[in-house]
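Removed: one protein chain of the complex. Kept in place: all other protein chains.
By written order: A, B and C. Residues from 1 in each chain.
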Amino acid sequence: MKLLTCPMNGTRPLSEFIFGGEYREGPDQNTCTDAEWAAFVHNRSGAPGDKKEWWYHSPSGTWFIAERNTLTDKVSRTYLLGANNNNSNTAQEASK
Amino acid sequence: MQVSNMKTISQTSPVAHAQLKSNAKWALVNGINTAVEFGSAEVEQARKKILGVTDVSCLSRYGVKGAQAAKWLAERQVTTPANPNSWSVSDQNTLVLRLGGSEFVLEDQFAGSTCARLASDTNRVPNVYKVPRADAAFILSGSEVLNMLSELCSLDLREKSLGAEEVIMTQIAGISAIVLRQDLNGEQVYRIWCDGTYGPYLWDVMVEIAVELGGGAVGLACYQS
Amino acid sequence: MPLRLLKFAVSKDHPAPRFFKSHEAPKKSYDVVIIGGGGHGLAAAYYLAKDHGITNVAVLEKGYIGGGNTGRNTTIVRSNYLTPEGVNFYDASVKIYEGLSEELDLNLFYSTRGHFTLAHTESAMRTMRWRAEVNKHVGVESRVVGPDEIAKACPQLDLSCSGQAPILGALFHAPGSVARHDGVAWGYARGADRLGAEIHQNTEVLAIDVKNGKVCGVKTNKGYIETKQVLCAVAGFTPRITEMVDLETPIVIHPLQACVTEPMKPWLDTILVSGSLHVYVSQSSRGELVMGSSLDPYEVHSTRSTLDFVEGLTSHMLDMFPFLSNVKVVRQWAGMADMTPDFAPIMGKTPIEGFYIDAGWGTWGFKATPISGKTMAQTIANDSAPDLIHSFRLSRFEDYELTGEKGAASVGH
Partner (left out) sequence: MTLRTSKQVGEWINRNKKISFKFEGEQFTAFEGDTISSALWAADQKVLGRSFKYHRPRGVLSLANHDVNVLMTDGIDTNIRADVVEVKDGMVLTAVNTTGGVKKDKSSYIDSISPLLPVGFYYKAFHTPRRFFPFWEKVIRNAAGLGIVNFDYPRILKRKQHSHCDVLVIGAGPTGLTAAYEAAQAGLEVTLVDENRQVGGSLTYDRGGETAASKQLNDLLIKVANQSNIKMLTGTYAAGYYPDHLIPVVSEGGINKVRAKTVIVASGAFEQPPVFRYNDLPGVMLGSAAQRLIYRYGVKPFNNGIVVTANDYGYRVALDLLEAGTKVVAVVDLRKGTNTCGAAITLAKRGIKIYAGYCVYEALASSDKSSVRGAVLCEYDNIANVALTKNKLTLECDGIAMSAGWAPAGALLYQAGTGMQFDNSVQQFVPSRLPAGIFAAGKVNGIFDLEQRLQDGKRAANEALRYLGLEAPQITVARPVGQPSDLSCPSHPYPMVPHDKGKNFVDFDEDIQIKDFVNAAKEGFDNIELMKRFTTVGMGPSQGKHSNMNAIRILARIRDLPVEKIGTTTSRPFFHPTPIGHLGGRGFHAHRLTSLHDWHQANGAVFTDIGAWKRAAYYPTNGQTKEQAIQTEAMAVRTAAGIIDGSSFGKIEVHGPDAAEFLERFFTGSYKTQKVGRCRYVMLLDDSGVIADDGIASRLADDLFYLSIGTSNAAAVYREMQRSQQMWQLDIGLVNVTGAFGAINIAGPVARTILSALTDLDLSYESFPISSVRESHVAGVEARLIRVAFVSDVGYELHIPMAHVPHVWNALLEAGKQHGLRPFGSDTQRLLRLEMGHPMPGVDTDGLTNPFEIGADWAIEMNKPYFIGQRSLQILAKRPLRKQLVPFVLAENFKGEMPMDCNLVVDGRAILGRVTSIAYSKFINRCIGFAYVSPAKTAVGSTFEIRTDSGTLVKATVAAAPFIQNQKGA
């Protein structure tokens, strides 16, 4: 099983996590057209590549962001949303 | 220890459902009906040495979280662990678990009163949120404990990997649980907490494996003397 | 022994021609270029030629034919869907399948075995009834049955599932079948080739040339091809192709895994699916148990296997068939399923003129192979999608008119 590093709890097997989908910023719902909103709601950038994704560490209830390549399934870094850190290790260090 | 008595508000260990089928001796501990003996002292001591599973859900617990929780505890003379996901011992031997950065679980020893003291403070303070606890809690002891845990948990829980002060939130037998290892009366034991409603399930799984490995259920009495 | 095998015994040379010609390089232009040499693409090429006389067609396959999801699925064919649109569509597919071995003169081992979708909860029973009622309404033979009937069809099944999830009933779907998946691709390839279409293996599309909103050619590793009509039939690779024409779709790729046991003498006559236990299983003509489970829970564009999958699947298999403890799993593998939010396909025209899409097959592509080929051929030939696939149009998402197939699909392939 793959391993994933939760910024708060460290490296764990994937079975401890729940995938929360791609992290996406939607259009301004007050100004966008119906079609733009419908596209945001339904469409996805499905082509393989580096994605920002939501992941949830279930035992601790931690949501975080993982940057993962969906072709190679390699995770380049993980961090808490809004945490101003430039590499995944910072958060891990903090959790030690 | 007092014998079960209908005048008080009867409470039972969340694990009790799984223990009823064994011929345990029951007693009220901290007001909670608890299985205190599963066999003779010799049998239990033998199990405990190989692989003992003990239900300690009856110990008093207190949970609190929020950005100001550490400060709030400090103001109430509770020493909290300096690092996230670690544990320490406060006065009266109260265990203080720091879950993540800002959540705390306290667990008193049998005679401890810290949790009760904190619970009596019902003032609500900004960014301090009480987390009611209804854990099933266990002590696992003996030479085969890692043998069992290796079947229940995918993490490396050996001494060399699980730091003495480390608290981990992981999955045990597929459910979320808190794990740490502790030196208890000179013995290396593992402590596990899970949501009380999963308690009977986890008890069954652990005792099944413990029996296979030559151990089994051990009553709370073993740890009270 | 059938007489048609005799010629092999009496002839010194193996008297069988190539299934399909081998071409050096694609021509400069084609009327239609089909991207993807899986069952769907090949079937579309076949029906373009057969039904519409369009034979100047190239099928471009970046690997080998039938090497994607066509060769990776668990070969189940059924039409017991939830929406009338879905049931009608798959029923049309089943009807073609029933005569397909004869039509293609290739034994696809199309074997009608009956299909049970087991229900372990009241809420699953409700869904079974819903599907049964829609199926009946459309004229497809499905009905809710009780444990007795399941036991009769599969006496080896532990109806209590080891006490973990007692079976309350099932949706029985009489036409449920299995077929040889490779054969379907090969048969369509041969049929299309004989009618004049060209199949180019090891030919990868690198870009699609769109001018003024119209397709005018494709760039491949074997050169540029002029064409005004392109069909995208690449299942798990769809987002990579649609990206070439800047087309947004809801498609997300999740691996779908399967595994197979050692061959054993036949004992499992039916196809069994359990949504709650995430298992589907049938026994192949070789005697192997072919087993699958639900989709992997996150997006990956690869066909890697996971241990989790096979551990979970086998654990549930044991709940259903405790006696399988010492039957051995030989091999596991995976395909890339192109999932849509409503679990219905995306078929038909797109905003780009001449770019047709046949995608969103998720976990049901194999069973739709004949009818998708036929309807996409029709769509290309007429530049207009037939009614049968109207509900599967890409624009349904913008219109908030999703096709509610999701309810039938917790697991069940």
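FYI, contacts are C-beta pairs under 8 Å (C-beta built on N, C-alpha and C of every residue); 3 or more make two chains touch, one makes a residue touch a chain.
These numbers come from a predicted model, not from an experiment.
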item: Where the missing chain makes contact, among the chains that are shown; value: A, B, C
item: Touching residues on chain C - with respect to the absent chain; value: 1-2, 4-6, 8-9, 14, 16-20, 22, 63-67, 71, 84, 99, 101-102, 105-111, 120-123, 126-127, 129-130, 132-134, 136-137, 143-144, 156, 162, 164-165, 180, 182-183, 186, 201, 261-267, 285-287, 304-307, 310-311, 314-319, 322-333, 341-342, 399-402, 404, 406-407
item: Sites on chain B contacted by the missing partner chain, in the whole complex; value: 9-12, 14, 16-17, 20, 32, 65-66, 124, 126-127, 129-134, 147, 150-151, 153-156, 158, 161, 173-175, 195-201, 205
item: Residues of chain A in contact with the chain not shown; value: 1-3, 18, 20, 26, 29, 32, 34, 37-38, 40-42, 54, 56, 61, 63, 73, 80-82
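The rule we apply is simple: only the chains that are shown with their structure count from here on.
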item: Rounded Å distance between chain A and chain B, as computed from the means of their C-alpha atoms; value: 33
item: Of all residues in chain A, the ones touching two or more other chains; value: 1, 15
item: Residues of chain B whose C-beta touches two or more other chains; value: none
item: Of all residues in chain C, those that touch chain A in their complex; value: 238-240, 242-243, 248-253, 297-302, 304, 306-308, 338, 341, 397-400
item: Touching residues (chain side chain A, partner chain B) in the complex; value: 1, 8-9, 12-13, 15-16, 57-60, 62, 94-96
item: Residue ranges of chain B in contact with chain A within the complex; value: 83-85, 99-101, 154-155, 168-171, 176-178
